[in-house]
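Of the protein chains in this complex, all but one are displayed in their positions.
The letters A and B name the chains in turn, as written, and every chain counts its residues from 1.
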Amino acid sequence: MSRRLFIAVFERGEDLLAAVRASRARGLKVHEVFTPYPVRGLEEALELKQSRLPWVCLGFALGAAIAMLTFQVWAMTIDWPINVGGKPWNALPAFVPAKFEMMVLAGSVSVFIAFLLASRLFPGKRSRLIVPGVTDDKFALVLEEADASFDPEEIAKMCEGFNVVRVEERLAETEDS
Amino acid sequence: MAERAKPAAVPLVLGDKTPGQVTADITRALERRPGFLWWAAFVPSVAALAVGVAAVVYLLRTGVGVWGINTTVPWGFDITNFVFWIGIGHAGTFISAILYLFRQKWRTSVNRSAEAMTIIAVTCAGIFPMIHMGRVWFFYWMFPYPNTRGPLWLNFESPLVWDVFAILTYFTVSLIFWYVGLIPDLATVRDRTRSRVKRFLFGVFSLGWSGRFRVWHRYETVYLLLAGLATALVISVHTIVSWDFATTVIPGWHTTIFPPYFVTGAIFSGMAMVLTLMLIARKVMGLEAYITRRHVDPMCKVVIVASGLVALAYVTEFFTALYSGNPTEAFAFVNRALGPLGWGFWIMVACNVLIPQLFWIKKVRSTFLLVFVISILINVGMWFERFVIIVATLQRGYLPSSWATYVPTSVEIATLVGSFGLFFTAFLLFARFLPVIAIAEVKGVLGTSRAKGGGPR
Partner (left out) sequence: MSERKPKDYGKTRGVRGAGEVPAEPEGASPEEGRGVSRREFLAAAGFTLAGAVVAGCARAPVEKAIPYLVQPEHIVPGRAYHYASTCGGCASSCGVVVKNRDGRPIKVEGNAEHPLSRGGLCAVGQATVLGLYDSHRLASPLAGGRETTWAAVDRAVGERLAAIRAEGGAVRFLSGTEASPTARAEIERFLAGFASGRHVEYDTLSSAAILDAHERTHGARLLPRYHLDRSEVIVGVDADFLGTWISPVEYTAGYRAGRTLEGRPPRLSYHVQFESRMSLTGSNADVRYAVRPGDLGVVMDGLARRLAARAGVVVPGEGGGAEPFPAETLDRLAERLWRARGRSLVLCGSQEIQTQLRCNFVNHLLGNYGATLEVARPSFQRRGSDRALEELQRELNRGEVAALFVRDVDPVYDLPDGETWARAMKEVALTVSFAASVDETASVSAYVCPDHHYLEAWRDAEPAAGVFGLTQPALSPLGGTRAMIESLAVWRGEAKAAYDLIREHWEARVYPLAVPERTFRTFWERAVHDGYVEVATEAVAGGEFDMSAVRPGYEAPAAAEGAFALVLYPKVAIVDGHHASNPWLQELPDPVTKAVWDNYACLSPRAAAAQGLAEGDVVRVEAPGGTTAEFPVLVQPGQHDGVVAVALGYGRRETRRFAGIGPRWLEGRPTVEEGGVVGTRAAPFLAWENGTRRYLREGVKVVKTGKRHDLAITQGHHSLSVPPELATPGAETRPIVQETTLPAFVGNPAAGGHPHHNPAPGSREDLWPDDHKYPGHHWGIVVDLNACTGCSACVVSCQAENNLPVVGKDEVRRSREMHWLRIDRYYAGPEAAPTVVHQPMFCQHCDYAPCETVCPVLATVHSREGLSEQVYNRCVGTRFCEANCPYKVRRFNWFHYRRDDERENLVLNPDVVVRSRGVMEKCTFCVQRIQEAKIEAKRQGRAPEEGDIRTACQQSCPAGAIVFGDLNDPRSRVSRLAADPRRYDVLAELNLRPSVGYLRLVRNTA
């Protein structure tokens, strides 16, 4: 059976924030929130946990650094040692810059790609907005039916307090993006 | 009128806008046909670009000899322009990354175009090391790829190799950083535009962004990480560029102060260039409300600081040279100031050290015309700084017998003009087709203007 969703649309980040706090206080399950810009304080309100992307970045960066350093040492001292200006075969300090740049490059590219994968963003993906304008000036709060406490009228009344502009009910299968 | 008021009271965005208005204002520029001013800026830029293209084609057909460089001065405009453009690029990253880390809200109106500027500038810069090669058609030998010559890799002890890695990394990371910031705004435009083509294109590039907050949450993390990495680049890239000179044995180049000297110089020139562009974009795209004294003022202040640092570098250089007791070293610097290219040196000092001091005066900072002129003068000065460092140094080296002069040819000048043409053409196109201001971020800071919560964390 399909779950019911309750969608409240606000026009100001602060109202949304308040509404979220209120709904969570009532033990309602916040299915998702849509905003045109990252509203400060929402993370806490929604108790989102820290993203794991930094680890991806760190891993790839270190990997690249080690690989690049090894490659340079191998190429200059083992694969084909060439006397260049009488410098020692293994001129480690000289290998630092290239290594460093590769580290940064790998870190950035990896974290970018990881982000796209994690967020399932990709070119050509069809975007279905929950309500028009969430990329412009609308803030949408989506509550999901979890238990008996889910009562649209009640919730609508609650939202009034946060000068909501529109409320609507929907079945879940339509939503997802 | 409002520009007279005390800075604290002056909002980042004038006219008490709502997010809706912000979107409208910024995307309006993309929807309506470009105005006269835009064309007035675009046409000459394209013309300049054409000149440059012609010059480069002639160069590639005939040989590097069409430049005025010679045995004693093997590098002239080519590397000067390279270092100059790389430097310009740095301010973009500085604004968008470092200022982001320092939570400077005022950056929101300018960071987008600053980043665009970075990418364009790095492109301009990248062209020069490429075409300055005697045999451009073998440029790919600069990369370590498996080949049938041994394989013969690269000389990883050569600063030029470091450059290759630095520039490419810098370009890629800047591009990613810029694009990540652009995604939400692309979505915004996508959802507003009436043109099918635009909707399709913006649809493709906005990767199906729908404003979910969970994504926003990750987005914030990624943005922070990229900012951090880009910051590392601001420092490292120009450091490596400076090593092109610092690791040589040439008196006047062989100095340990070069890395910090170059980095500050880069940010200095970049800031000036950002100012130039901002003030142009402001008028050309009609964004007076979004680029205000609250943005120009801090940039002017950054310029003063950078100018001070650069001045300090100049002084330190001379001091160490004269104090070191190394005769050739000392001569190299005296020759810079009083030698045949002394005039270049004094232009540099005037534009980079003296003129920026005008920014101490608030009146100057708040008179945009003056700011615009000064910003251009600073760019002139910074170009001459590189010219003096490269040419005036090479001109008179160790053996007096091989002292020579360097006179740029028409081809070189055309190439320089062309690089500016490319720069402005690209920037104007960007301003025409993409949101020049980070819509989402500005919406974030609207709150501050209305003394309520909001804004990026």
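Throughout what follows, contacts are C-beta pairs under 8 Å (C-beta built on N, C-alpha and C of every residue); 3 or more make two chains touch, one makes a residue touch a chain.
Computed from a predicted model, the values in this text were never measured in an experiment.
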item	value
Touch criterion as defined above, residue of B:Asn335, B:Asn352, B:Ser375 or B:Thr415 at the omitted chain	B:Asn335
Hidden partner chain, touching residue among B:Gly20, B:Pro74 or B:Gly286	B:Pro74
Among B:Trp343, B:Trp360 or B:Tyr398, residue touching the chain not depicted	B:Tyr398
In subunit A, positions touching the absent partner	82-89, 91
Absent-chain interface as seen on subunit B, which is shown	58, 62-66, 68-72, 74-75, 129, 132-135, 138-139, 141-142, 149, 152-155, 157-161, 164, 244, 247-250, 322, 327-328, 330-331, 334-335, 338-339, 394, 396-405, 409-411
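Following the convention adopted for this analysis, only the chains that are shown with their structure count from here on.
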item	value
Subunit A and subunit B, separation of their C-alpha mean positions in angstrom	29
Touch list for subunit A against partner subunit B, complex	11, 13-14, 17, 32-43, 46, 48, 50-51, 53-54, 57, 71-72, 75-76, 79-80, 82, 84-85, 87, 91, 94-95, 97-98, 100-102, 104-105, 107-109, 111-112, 115-116, 118-119, 121-130, 132-137, 177
Residues of subunit B that touch subunit A when the two form their complex	18-20, 22-23, 144, 150-157, 159, 161-162, 165-166, 168-169, 172-173, 176-177, 180, 183-184, 187-188, 190-192, 203-222, 225-226, 229-230, 232-233, 236, 240, 243, 439-441, 443-444, 447, 452-457
